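Notes follow the structure.
A single protein chain has been removed from this complex, and every other one stays in its place.
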Amino acid sequence: MDYLLLFISTVLVNNIVLVKFLGLCPLMGVSNNLSAAFGMGLATTFVLTLSALASWIIEHLLLVPLNIEFLRILSFILIIAAVVQFTEAVVRKTSPLLHKNLGVFLPLITTNCAVLGVALLNVREQYTLIQSLVFGMGSALGFSLVMVIFAGLRERIALANVPATFAGAPVSLVTAGLLSLVFMGFSGMI
Amino acid sequence: MFTATLVLTILGLVLGWLLGLAARLFAVEENPIVNEVEAMLPGSQCGQCGFPGCGAAAEAMVAGTAAVNCCPPGGRALTESLAQLLDVDLNSLGDAPVPLLASIEESLCTGCTKCYKACPTDAIVGATKQLHAVIPQACTGCSKCKDVCPENCISLNPEPVTLGTWHWPKPEAA
Amino acid sequence: MFGFGKIRGGVHPETHKDLTAGRSILQQLPLPRQLHMPLSQHAGVAATPLVGVGDRVLKGQLIARAAGSMSANVHASSSGVVSAIGPIVAPHPSGLPATAITIDTDGEDRWVTLEPITDPFSMDPDTLAARVEAAGIVGMGGAIFPAAVKLRQGRRFEIQTLIVNGSECEPYLTCDDHLMQERAEAVVDGARLVRHIIEAYRVVIAVEDNKPDAFAALTKAAAPHGMVEVMTVPTQYPMGSAKQLIQAVTGREIPAGQRSNDIGVLVHNVGTVFAIQQALRYGRPLISRVVTVAGGCVQSPHNVEALLGTPLRELIAACDGLKGSPARLLMGGPMMGQIVPALDTPVIKGCTGLLALTQREVNAHAPAPCIRCGRCVDACPMGLVPLEMARHSGVDDFEHAQEYGLRDCILCGSCAYVCPSHIPLVQYFEYAKGELKERKQSEQKQEYTKRLISERAARLEQEAAAKAAAKAAKKKKARKSRSRESAES
Partner (left out) sequence: MNTPSELALRASPHAHDRSRVDRIMLQVCLALTPATLYGLYLFGWPALFTFITVCLSAVLTEALCLWLQGHSLNRLRDASALLTGWLLAMSMPPWTPWWLAVSAGFFAMAIGKHLYGGLGQNIFNPAMLARVALLISFPVQMTTWVQVAPLGTEQAPGLLHSLAIFLGTDTIPDGYTGATLLGAAKAAANGGSPVSELVAGQYSLGQAFVGNTRGSLGETSELLVLLGGLWLLRARIISWHIPLAMLATLLVLAAVFHSIDDSVYLGPWFHLTSGGVMLGAFFIATDYVTSPSTVAGKLVFGAGCGLVMFLIRSWGGFPEAVGFAVLFMNALTPLIDRTLRPRVYGRDRRGKAIHNVSARKVN
């Protein structure tokens, strides 16, 4: 039950994108097409879950025993980069079209602050292995949910005649803000 | 200090090894995109795009030095499929050149068969000392016939709109 | 069997059919001085003219022959002299020219010798189909598909139900209604003949329930022949569309990409059936048709039986002219009819009506932005999402427009009729369909040129090879003769 609560909380209430404002780069970059956004969501889910797991292992089996916590960020980035490279190889093999759609944003998951953020938050909140995994997956699903919703909205906005001053990134950013406003309705739950 | 260096080195080595393994496991063979583009082009080597032939045009398009709508015989359909393949924004392109059709001024034609021989698509029919005529369905508007005509009796004009080709224009937006 | 009758969506436009109600078909129109017979009054390839300028022609004489199987014959609708073969303003909204044979009538209206058939039921169906083809009959409800092609296609299928389409759902139009009322026997006879040709198990004449007189007349006429059912279907636009009518009568849908034949159904319009009856019983080719002349701007609206080729002006004159200047002048009904570019354009085979509408009747307004109210979605009889189709067509995103159903759109106009924003939805679809067609054609042309180029390359290669071979042979021969010479010496 606790895990379920943690999961719902990370998906809806403390959404990584709309409430913690992490991972905005892919949100803006890849959400102009629904299928790409969905693919990005899946890829990020994969990376996030895997890196949350791996970073926990590194943290607790390597850094803490050896007393070298000061290497935390460095080693986490190393792990994330490796996981992303691995994911890219997989995506390229399994879905060339998705690979093309995601383009540069796939390797850029490396610098997706959500990924590093979740790994670091796991340490800060002193989550257990399972909790880290749930937190990682919840965050990733929250990220995917927002990506997909946002892509749907942007496909509609793309057809609207937005005033030239706001067309493109401005209206997307405002929409992200409004969406975040909407998600505030879930605050107070849990 | 030593531990830190060692840990990072080992970490790097292990991850690198894993990635190398993954790269081999998920290797993808990529086919050269230039061939794909060339296969899509009409292949009449007409040169209306300004390049010596379809192969050169394909190379230029992939390199980004030629616009994807530079091929008049290919028309909008080709432009769109190329734009999708090469990931080009269609709206960023200017107006495409209009496809043209050759027509022979009958009063001037001497039946020299020069155009007939030059046509890459066999779109001109006729025989020696007889009037030549253009088959519009086969003509790509490449102007090769015009270049060789000694009588200057070939002209290139945009395709006329007929009942068969007319269609409703886009309504004005509200 | 009467349990179906439901179609999806649809609209209930004001019918305005009372304008011509109770007025029988005007038959004796003054013979026009000139008749323009366009070579393309049918779907498919234009017919090839058989006469030249200056030729005398008789009424009913074949003046242009069908070019290939998807085409239709054209007959002179009165006797006279061919005065021109050339472009006239086409009965088409674009106002572009179309080739037509112009006949200066001589006033004698002299028929060619006709070949009536005394007992068509004893004849071979294929022969009858050939007679229908010879008579130049096309779909008279506006579809203008060559009738003989449809009959022949029908013969290749096991047709369960022949539906005679009497559900004239377009507002104003009553030409079919009057045909059914005044010539019920001929319509029933025609239905039996078509049934004989395609060997259908069952014949249903489907009449919308707002035409009780036609229903009564047909029922009476059909009574002696047990096999013709006369059935009412609900009054609803677009009930007259074949797909919808089939759904209403049989409860089945035509699978996407297939034709009604595939589900064992064939639909013919009452006008077509009547023309077929005339051709088979009396040998008369298709040279006239009933046209509804109506609308708020017509002095005395009537149905008139007009010779094909009659300038539209004459029809209006026969109805005592116009009152006021019309906001729209249409050929066909208001829902799917098209604007007429000029009143000189002639009556053609698919001309169901000539409407002169007032501004109030048209009720046109400047388009406003789409408010996504979804009324078009509710009105669409095909289950499409017109608002999305139009939005994507508007930005030339035809792929998405197709995804939302552009391909299945029958252009019935129900969506545009109910749109509170008055968006010209149908024009968006026409535009998108036209663009897609153009693209397909240019793709086909490209394939064709590619083939031509490779053929040419092969030919050149062959020629070069042949030349080389000839050269080699010559050389060889020369060498041989030289060696012989040297041997001899």
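As written, the chain order gives the labels A, B and C, with residue 1 at the start of each chain.
Keep in mind that, in the parts below, a residue touches a chain if its C-beta (ideal position, glycine included) is under 8 Å from a C-beta of that chain, and two chains touch if they have at least 3 such contacts.
Just so you know, these numbers come straight off a predicted model, no measurement behind them.
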- Query: Touching the left-out chain: which of C:368, C:464 or C:478?
  - Reply: C:368
- Residue of C:335, C:436 or C:452 touching the missing chain in the full complex: C:335
- Residues in chain C touching the chain absent from view: 8, 11, 13-14, 93-95, 156-160, 171, 243, 247, 253-258, 261-264, 325, 328-330, 334-339, 341-344, 355, 357, 361-365, 368-375, 377-378, 380-385, 387-388, 404-405, 408, 411, 413, 416-422, 424, 426-427, 430
- Message: Give me the chain A residues in contact with the hidden chain, please.
- Response: 34, 148-149, 152-153, 155-157, 160-163, 166, 171, 174-175, 178-179, 181-190
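Convention: only the chains that are shown with their structure count from here on.
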- Task: Using the contact definition from the top, classify how the chains connect: line, ring, star, complete or other.
- Result: complete
- Note on the structure: Counting C-beta pairs in contact for A-B and for A-C, the higher total belongs to A-B
- Centroid distance [mean C-alpha coordinates] between chain C and chain B, Å: 38
- Task: For chain B, jot down the residues that touch at least 2 other chains.
- Result: 173
- Item | Two or more partner chains touched - positions in chain C | none
- In their shared complex, at which residues does chain B touch chain A? 3-4, 7-8, 11-12, 15, 18-19, 22-23, 25-28, 87, 173
- Quick one: in the complex, what on chain B touches chain C? 42-45, 73-78, 80, 90, 99, 120-123, 137-138, 140, 161-163, 165-174
- Message: Touching residues of chain A toward chain C in the complex: what are they?
- Response: 159
